[in-house]
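All protein chains of the complex are present and in place, except for one that has been dropped.
The block that comes next holds chain A.
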Amino acid sequence: MTIFSRRRLAVAVAASTALLAASACSGGDDSKGQAASDELTVMAPLFGTAPDPGGELQQAVEKQIGKKLKITWVPNAEYGDKSNVTFASDKIPDVMVVNEKGPSFLKAAEAGAFWDLTGKLDKYPNLKPDNEQRAKNSQTNGKTYGIYRDRPLLRSGIVIRKDWLAKLGLKEPQSVDDLYAIAKAFTERDPDGNGKKDTYGLIIPKWPGNYASASPYDVVETWFGAPNGWGERDGKLVPGFDTPEFLAANEWLRRWVKEGLVNPDFATLDSANWNDPFVQGKGGMIIDVNVRATQLLDLFKEKNPKDFDKVTLVGNLKGPDGEKHSYPFTGYNMVIAISKQHVRTDEQLDQVLQTLDKLESKEGSVLLANGIEGRNFKADGQYAVPINETDPKVKAIQNDVDKAFIQLGTRAGVGIGAYQPRPNDATSRAMRESFDVLMNEDLKTAVFNPALSIVAPTAVSKGQTLDTIIPDARIKYLSGAITEDQLKAQIKRWYDSGGTQIATEVNDLAAKAGG
């Protein structure tokens, strides 16, 4: 005890102990204060770098709504996980973009963590539903838990290598038989002209979603006449995979896999790399959303700015019986819900809704989806034309719009509302203009999911066992790992593991919602 006096040692020990205790307790300190009424906390998905909270755009938005914003931007890839963890915390933001049918959101909402907004939105002109189909789709068992974020009602399509079609003298497909013929030609007739048989027709990635999640398989099944998700058969709602059309579609696709018309790694190809085989000239077709076409055009343009007109977009196809069935989308993508953690009374709710109403007004929508007029764009008819593109500050505004703030729009959003961004070459412009033409044509034959707004309680409680049965069995069947009988056995397993109960519940809830 010469170098360290006892007292000094005691002080050091006490200090380090206090530090430990303090760091352990600092977790839940600021949760007790109510949200200041001039501040709104928000959580939303992010598709790039997070905006600067003091940035020009955020300031403009705050001026528009008359409140300070405290936004937690969460990268889109982990948004689902992060929201589930947030529901379990004591720091739920006031306003949150949520998947209103996710099991953990429903559990939180049913316990009273979020406001039930059914019938409460009508007094706010910019928040009340402007489309019946969307309003219905975004409900959950008859309840409105949030304000839906508009998206085009139909985005499905086939992207095809235009130059390959021309080289082989083929026409754009009208029916599934045409599509098969094209895939066959793309695989066997050397469309890239290198003398080797090194191409395939269709590119499919490892699909991250489950059954009825707009995968290429779901789209093809709809073409064959299978229901989209759920459909009526003999007066009862049945899951789409329990129909002969489902089996027929997959038997057809299985032939594609067997004949090598699909990329051999379709069960494992990372969906982030979906474009690569297309741009590299390995595969000639992608069945996905229409914006995939402009993405691919941009990639070809990057490669060769002089010769990039290599992509064509085709709408939904006629099935084997000659009837056309189109795969629609839900018309919205997640909703904006309001948590009860700080917004406790009806007056407080009214305040928040008024603020949101200002955010989603015409002026607010332009800010969210296009930016600041005169700074980063000028309006030209229905188009927004970018200006001052080289100014780094303006670049920051454009980034904040495209990667972040557009996610807060309900009336204006990706591919809809306010001003359309104007592509600066004629080919991309023509492609973008074709979106609406194809959509309106295909909407006439769209097969809507009558049970979209229904969430069966058993599906929530037994999801972990049931969700993967069908998509896994489908991939196994397509790859040749199991036979059709085994596929049917898996469908039966779905029913036996709780599916029977789900079917009953869906039918009951649908009858209630309909009647």
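Here are some notes:
Just so we're on the same page, contacts are C-beta pairs under 8 Å (C-beta built on N, C-alpha and C of every residue); 3 or more make two chains touch, one makes a residue touch a chain; residues count from 1.
Note that in this section contacts and distances are computed from a predicted model.
Per its UniProt entry, the chain excluded from the display bears the name "Sugar ABC transporter permease", taken from "cytochrome-c oxidase", "Sugar ABC transporter permease", "Oxaloacetate decarboxylase, gamma chain" or "Carbon monoxide dehydrogenase". Considering the full assembly, A:Ala113 is the residue among A:Ala50, A:Ala113, A:Ala379 or A:Ala396 that touches the omitted chain. Of the candidate positions A:Leu168, A:Ala267, A:Leu349 or A:Ala396, contact with the hidden chain is made by A:Ala267. Remark: the residues of chain A touching the chain excluded from display are 1, 6, 9-10, 13, 16-17, 20-21, 24, 80-81, 84-85, 87-89, 102-105, 107-108, 111-113, 206, 263-265, 267-270, 460-461, 463-465, 468, 471-472, 474-476, 479, 481, 497.
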